Structures are given as structure tokens and as C-alpha cells.
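A short write-up of the structure that comes next.
The other protein chains are all here in position, but one chain of the complex has been omitted.
Naming follows writing order (A, B and C), and every chain is counted from residue 1.
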Amino acid sequence: MAGNSFGEIFRITTFGESHGKGIGLVIDGCPPGITLDFAAIREQLERRKPGQSKITTRRKESDQFELLAGLYEGKTTGSPLAFLIRNEDQKPADYDHLKSAFRPSHADFTYMKKYGIHDIRGGGRSSARETAARVIGGAVARQILQQRKITIQAYVSQVGSVRLEKTPNQKDFGNIEKTPVRCPDLKVASTMIRLIESVRKEGDTIGGIVSCRISMVPAGLGEPVFNKLQADLAKAMMSINAAHGFDYGAGFDSVLMKGSVHNDPFIKKGTKIITKTNHSGGIQGGISNGQDIYFRVAFKPVSTIMKSQQSVDHSGKKTTVEGKGRHDPCVVPRAVPIVEAMAALVILDHLLINNTLKP
Amino acid sequence: MAGNSFGEIFRITTFGESHGKGIGLVIDGCPPGITLDFAAIREQLERRKPGQSKITTRRKESDQFELLAGLYEGKTTGSPLAFLIRNEDQKPADYDHLKSAFRPSHADFTYMKKYGIHDIRGGGRSSARETAARVIGGAVARQILQQRKITIQAYVSQVGSVRLEKTPNQKDFGNIEKTPVRCPDLKVASTMIRLIESVRKEGDTIGGIVSCRISMVPAGLGEPVFNKLQADLAKAMMSINAAHGFDYGAGFDSVLMKGSVHNDPFIKKGTKIITKTNHSGGIQGGISNGQDIYFRVAFKPVSTIMKSQQSVDHSGKKTTVEGKGRHDPCVVPRAVPIVEAMAALVILDHLLINNTLKP
Amino acid sequence: MAGNSFGEIFRITTFGESHGKGIGLVIDGCPPGITLDFAAIREQLERRKPGQSKITTRRKESDQFELLAGLYEGKTTGSPLAFLIRNEDQKPADYDHLKSAFRPSHADFTYMKKYGIHDIRGGGRSSARETAARVIGGAVARQILQQRKITIQAYVSQVGSVRLEKTPNQKDFGNIEKTPVRCPDLKVASTMIRLIESVRKEGDTIGGIVSCRISMVPAGLGEPVFNKLQADLAKAMMSINAAHGFDYGAGFDSVLMKGSVHNDPFIKKGTKIITKTNHSGGIQGGISNGQDIYFRVAFKPVSTIMKSQQSVDHSGKKTTVEGKGRHDPCVVPRAVPIVEAMAALVILDHLLINNTLKP
Partner (left out) sequence: MAGNSFGEIFRITTFGESHGKGIGLVIDGCPPGITLDFAAIREQLERRKPGQSKITTRRKESDQFELLAGLYEGKTTGSPLAFLIRNEDQKPADYDHLKSAFRPSHADFTYMKKYGIHDIRGGGRSSARETAARVIGGAVARQILQQRKITIQAYVSQVGSVRLEKTPNQKDFGNIEKTPVRCPDLKVASTMIRLIESVRKEGDTIGGIVSCRISMVPAGLGEPVFNKLQADLAKAMMSINAAHGFDYGAGFDSVLMKGSVHNDPFIKKGTKIITKTNHSGGIQGGISNGQDIYFRVAFKPVSTIMKSQQSVDHSGKKTTVEGKGRHDPCVVPRAVPIVEAMAALVILDHLLINNTLKP
């Protein structure tokens, strides 16, 4: 209800603030007998980590996690897994200047309106640090999906007006981690990086788009009415900080299309029925059809900028918010592993839900 | 889990197929003491009804609903409300030709893969008729929201490439119901209508966009992590048949913006703190800030076209699907009340959830 | 939340009042491909029906149900099943005398306190008529359990001080439906019947106990912490009108036992590991162990008596409630199918939940 849990069967509950003792999560409903690959979890956390490159914030965070529960002789037992990432020492003084000003487009104002109290240090639960917990949950989910050969690959397809025009193929995917911007086309990537650097120098920020492809999802996942697969993916993605838009398949572009063009004809390939085109993005009637699922997530520019901004304090009196600290000029490169994590959670949950059809 | 329910506190559960006895819904968690306005429910059903104009399907459906439970002396009692709309006599023969062919971009294939059985008559639960139940639920929710002065207004902002460029104001809203296409600009509306008619003549279909504005939502609705207000709105909208995209506030356009432009400065107006611009679409950190909430939903072209299409039968053998029956050339005009209904369900649910903050 | 739904995967939502249009239920999460046996549903409703014998209320109710949705060519499709039982014409005048008096130990007072409004006609949702919907849900669940050879048999083991001392065996179970009191020992049954008749003549009511045995439940059902199998059975049973107590296995009697006596030693029988005794009632650590599950439900005497009772009206002024109408002198014979129905819902739900352990 208060919404710190996600998923119905494979269900994560996250907790923690960026300036308290730490952040963490509990995973309930993890199948037993899974050998946890800790290195794989660490790898995903590295991809999300601040300070990983010159185009992300230079702020450093500890991402050392500790497993608190749920493993026996290296394997999951069916009991809840719990993970904790301790925060490093914080200097609380840093945030004193924010105590009386509402930062534009941050959650300060809305939290105060909702709760009558707000942990201003690092934004409390609205801190992007919360997504580290999601990444751990997604990394666990992903290991289970891999046993079923299901793979999830996100990448940056747009930064500001710099856009990847071509749909990348499997080979292009090999380039994603080669640049800090995580765009599979190395040329476009370098243009994106230049743009981000110039925006950073201005003390400003810029938006972007993360695209994602999920392959080898078996046909039959998703529930036909309210819990359509695209609906649950949309919720998952729109719950990520700064996400302002979601579409799947032909998405917003399908608006321009006629039915005779958009419809995906069924054909037989070998012993399998597939579709000739895939404007449906692998989902029809809310249920996966076995083709690649693909979708996009639009991110607004990060709210924290290094420029003075007009605002008001708690009493409504005019004040100025000064940009301080070290923040991301563009969030999308670091959003890539978060988008993948949320996608993994949705797909695994639907895989397990689908098992309840047989008595 | 099987996903025929929506909402946590104000919770609807829908049932029924277009070719069974009827469709209906149960509303659990409706506050007591509400005088139900049946005419208002009927009005919303009329807006969704097929056959209402020359640009919608000419198929006729009965939308006579019966209240089965939950009212005493005209008022809700806190017990579940249940509504039933009976189907009129169906001619089952109509669908025999579909028994062995998978219609392109319909749910036939995915339902068969998921359930091993599929009520082909009218598409079973994938039928758009299911949305009549949502409209009833939304109409009830809306009556409760109106007591709090919260209003919800959706309209068609794009059909194919015909686009409403201007953001409509309150006065423009008066035009929405004046044309069957539900675009608040009468000139743009007539261009849209001409496009839909020409598409219909071709036996084809076309996509479009529904935009929606919710006004007078109090600050504080929405939960900060997974159940962000935009996340629940996204899920609600993406659960509507044919929806392929969702964005809110500046949405996909925010990708192009810099933080210094996108950020909404706080200012004082009278005794209230408001924002000068509203690129955030009335939601910050997942929580409403008291400004107008606005979002868009992109719809693909309807899959049922009046043209021959290549496909395969259940065994994978090539076959042709012939377009038959009477279907909508463009779904967006009729999607307007459905978008409003789903928005009403989300906002009311979050209003009630917010009441649980105080012990 | 408002609690008109039960179950997580196989989930029923009931609606309706005894004096409105009717009562009914929606079943979400029913596996597809099940051939529904309507006669078996009718048989369970007959067992619950008022007016079935001289020891139950002579009031007649229609129990003709209509299936509204979810079946295709005789089989479930995975879509929600919906059932409706219409009420017969009611004489609303009957209840006018109750409008201002709170009936002792009825829900009139608490509903009024909770909702500020109360459908006095037949008690609204507190009417025992609501349980007819549960019986339908249970009858469907049972058909699915039977495919797995799981059987559920409840019976009356006590009425007032008349008690069945012996634990009945399979042969005794053949006697249950031979008498209207549903006690498997015919001698004890006739003593119970005489007691109920004498209580009825006094215009009074009497309590009793329903015992239940579930056989052939596979080992492994139930979740180890909060959703222990006995916890979910307890909730299910205590949600039945007039239920005041629940125990399982040795139950309250285990209080007197020493561990060395209560513990059930494991032994091998053929290729199976079973327990020598079964004080655990087939559940250990919250999870079924493959032995028979057995439990008891204690019912208080029905609150409606044919005697004058002192009470107060809505303003708190003293008044007298007169006994009117036709009510059950003892509820337990008719509670037998309700206990079985609730047990079937719990066991089937846990069977389906257990399927989510394997990815």
C-alpha cells in the first residue's frame, strides 16, 4: 500500500535513505535451490554506481552489499533473501541550506505536503540511491531468467536531440559497455558524450531515452485485463526516478500507422509460429507472443543543476536555491541497469504467476 | 493475480465476455453514504458506446446496466456494489471462420498459448466490451471525486498525423462533446473526422492520441517509490486495449530539454505555493503537487481491418483472414471516456490510501 | 481491503444482500480447461439451503444460480467465472420494526457505528445468505481438488452438550447425510436432533461444533511464517458467521499433553514416510506433511431467538426486540457445507501458490 514493495510472487521490499545507516531490500518468493552469483550482482551495481566515468556524478558511494539472510550452503532456500548496503559517513551539515527552501522539481515540497516531515538529507526515499536496491533485486531475478535463456539488454538511444536512428542488432550490443554513455553505436555515443560534457560545463542537465529489448520470453506471460505485460512494464519503468514516458513496440509512432501496416502477420518458421514484423513489441492482448519484447523509457533532465534558481521557503517567502554538490549531468547512462533490473523483476514475476494456471 | 481486479482500496473486479451472458463488475471498498447518480453512469456509457456516430463502428451493443447489490435507500452502504450489463442475443455462427485462424495482432494466438483454450466469440476477455465495466467503475469513482471538486477531462489530441498543436483551455473543453471525434478544436476535429472517414472507406484503421487533464487534485497523493502516482496512472492507461504509449508532463519532449528549462520554479500565489511552469505534470517525486496533472496515451490502429490478411491456422498452415463485421476505424474517440474512467479509479484509490497516513 | 475477497490466486469476491436483487460471486484465477459440474454445485447449495429439514429454519430461499461468465463449450477458459443467485420477492415491511432497535448480538449496532448506515433488511452483508456464494466458490474449488484425489469431509461433532466421542472412520462418513443433523453416528445424531427440537420449541437456539477432515493433501502446502496452512484455515473458518473458535490436530487438548506424547514419530510405510500418530493434524511448521488434516470449528448459538429481549434503539432509549420470522435453532448442520467450502478454497489456493516455487 505504502508502495515500498514490488511484485506479486517474486516480491522485493526496499528500505533506506541515502543519509541514514544504509539501504537494503528483502526478496520474498525467491525459488529455492538457486546458486546465487554474487559477482553478477556486483557487476550490475558497478554499472549503476555514481563516479564510474567523467559523464556521471563524481560523488562516490559505497556499494558494498552484505547478504543478511536466505542462503544455505550457497543456495537459496525459499526463505526471504535480505541485502544491506551500508552508507559511508555522511556530513549532515551539507544539507542545512536546504532546510528551508523547496528545490524546484524535487520531492521536497510534495513530501512535506504528504508527510508533514521530510528527511532533507539526500532527499530521503526520493534519492536515486534507492535504485541500488532495485538493481540487486533485478540481478537476482536475472540469474533465474538466464536459466530459461531469457536475456534483457537496455541501452541509451537518445540524449537531448542526439538520437540513435538505427535499431541495433546483436552485434551492436557488444558495444554498449564500451563507452560510458552505453549507446551501441560508437559514433553516436561519442556525440552523446560531447553533448553531456558541454551540458555539464554549463552546470546544466539534459534528458534522454533508454531503450530495452527482452529476448526469448516464452509465449503466454502477462494477464489479459489489468495486469497486461505492457501495463506492468509501464508501471515498473514509470516508478524509476525521472522517468516521464514509456512506450512499447511501435509505441507513439504507431499513432501514425494504419492497421494494415501495423498488424503483424503470423508465419511459420521451422516448427514455430512467429510474426513477420513485430510492431506489437512481442505482446498481444497483454500476453507475450514469443517475439522480442522492446520498449523505451523517456527521462527528463535531472532536477539538480549547478545554477541558482528562484524558489520559496516553507513559509512561501521567495528564496534562491544554489546548486551545490556533485550530480549527474545526464541520468540515462546509469539508468540502463535500473531499467534492466525492473524489467527482470516484471518478467520473472509473470513467469512465476503463469505457473499458477495448472492445478 | 489473474488480474481482473484493479485498485487497492477502491477496487473493481470485472468479468464477462462479449458473447456470453453479459459483462459486469464488483466494486469493493466504495465509501458508504454516497448517493449514486445513475444518469451520470449512463452518460459515461453512452460516450463509450459503439454505434454512436458515423466514425465509430455501427455495431450496436446494449449498455443497459442493472445494479445487483450495495445500495440501500439510494445510498451506498459500504458493501460491494455489483453491476451487470446483459449481452443481447448473439449469433455464434459469426465466428466460426475464425476458429482455425489466428487474426494478426489480436489476442487469439497468445490466449491459445497461455490457456490452451480460447473463447473466439468476440475475443473473450480481450474484447473492447470489457471496458464498459471499467467505465461504470470510473463513473462511480468520479462522483466521489466531484465532491472534492476534482475533475477529469480527456480529449483526442491526435489522429494519424492530424495533431492538435495548441494546449486547450477550459473554454475549449466545452467543444469536446460537440463533435464525434472529441477534439476540443473544432477545425482540427473536422480534419480528423475526414481522415477517419477516408480510412474507414479503405477498410483500414488509424491510430491516435488521447490527452487528459486532472484538476484540483490535492497535493500529497501518490506513494514515493514503486506506487508513484505516474506509475499507477501508466499501468492504468497501458491496461487499456490498443494503448502503446504513455507519458505525463513534458513527457517524451522533456528528453530534449535542459534542467534549467524543465525545472518548475515554486512561487507564492495568494496563500498557496504553486509552480510557475508545470513541466512536471503536477507530480514530483511520485506525489501530486496540487498543479494540474496531465498525460497522454498513444493508441495503435485497431487490429480488425476490412481487408484480407495472411496468417496461419492452429497447425501453422498458411491461411487468409477476411475482414468481416463492423469495427471502429479509429478507437480514440471512444477511448476518451475509458481514459477518464481509469484516471478516476487511480486518483480515488490514492485519495483513500492517503487517509491511512493518520492513525 | 474491504474484505469481500478471499484467496490469493484462486480468489473469490462475493457480493449481495439477502433483500436486494441477489447475491453472487466472481472467481478469479480459476485454472483453464476444467469441465464444470453444475450438478455438484447444486448439491452443495442444497446442503446449505434453509428449509431442508425440520431442524433448520423453515424459511425458503431460492438457490437457483446462473453462470454469467467464464465458460466456453462447457469448460473454464482462465477468465473470471461469475455466478448470480437472484433473491425472490421480499416483503420489505417485515423489517420495519427493526429500524430503530439494535438486535442483541447481531451486527446492527456495529454496522451502524462503522458505516453510519445499515441495510436492516435481512442484515445486509451480515446475513447468512452470503455464505451461499462461498458454497458455490468452494464447490468449484472442490472439483479441481478431486482431480488430485483430495477429499474434504465435515460433520457435526457436538450440539450443546451432546458430543460425538468417537473419531469417525471412513465407513461412519457414509452416515453423515442420512440425518438432517449431519453427525456420522446415527445414535448421537438422534439425540442431537431431539435437543435441537426441544430448543426450537422454547424459541431458543443452541451452539455446536463442526469437525472436518481433509485427506490426500500432498506434503508441502502452506507457507512457513505468516501464511501457515493452519493460519489460513483459521482465518477462513473464523470468517464464517457465528464461528467462535478453531483448533486443529490435538488442538485445545494438546495443552494438557507432554511433548513426549504429543510428538508424532516418523515411520516408513511402504515407500512413504508417514507419522505414527497425528496430533499435529497433518501440518508441521505451517506446512502439510501428507497426513490427514483435521480441525474443529465452534459455533455460538444463533442470535435470532423467538423470545423478547431487552435492548436500546438508535438514541440509546430502552426498547424490546421481539422474535419474529423463521430462523435456525442450531446453525451447525447447515454450517457443514460452508466449512467444507472454505476448506476447499484454502487448500486449492495453497496448491496453486505452491506451483510458484519452480521458475
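Note that in this section contacts are C-beta pairs under 8 Å (C-beta built on N, C-alpha and C of every residue); 3 or more make two chains touch, one makes a residue touch a chain.
These numbers were taken from a predicted model, which means no experiment stands behind them.
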Residue among C:45, C:176 or C:302 that touches the chain left out of view: C:302
Hidden partner interface residues of subunit A, rising order: 1-5, 8-9, 11, 13-17, 20-24, 26, 28-29, 32-33, 66-72, 75, 77-82, 84, 111, 114-119, 121, 124-125
Hidden partner chain, residues of subunit C it touches: 1-6, 8, 14, 102, 104-107, 109-111, 113-115, 123, 125-126, 130, 158, 160-161, 199, 202, 204-209, 219-220, 222-228, 230-239, 243-252, 254-268, 271, 273, 275, 279-281, 283-290, 298-305, 307, 309-312, 316-318, 353-354, 356-357
Contact set of subunit B toward the excluded chain (per top definition): 9, 29, 31-32, 34, 78-79, 144-145, 147-148, 224, 348, 351-353, 355-359
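In this section, only the chains that are shown with their structure count from here on.
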Touching both subunit B and subunit C (chains): A
Gap in Å, rounded to a whole number, between the CA centres of subunit C and subunit B: 39
Distance from the mean Cα position of subunit C to that of subunit A, given in whole angstrom: 46
Rounded Å distance between subunit A and subunit B, as computed from the means of their C-alpha atoms: 26
Of all residues in subunit B, the ones touching two or more other chains: 1-5, 8, 14, 111, 114-115, 125
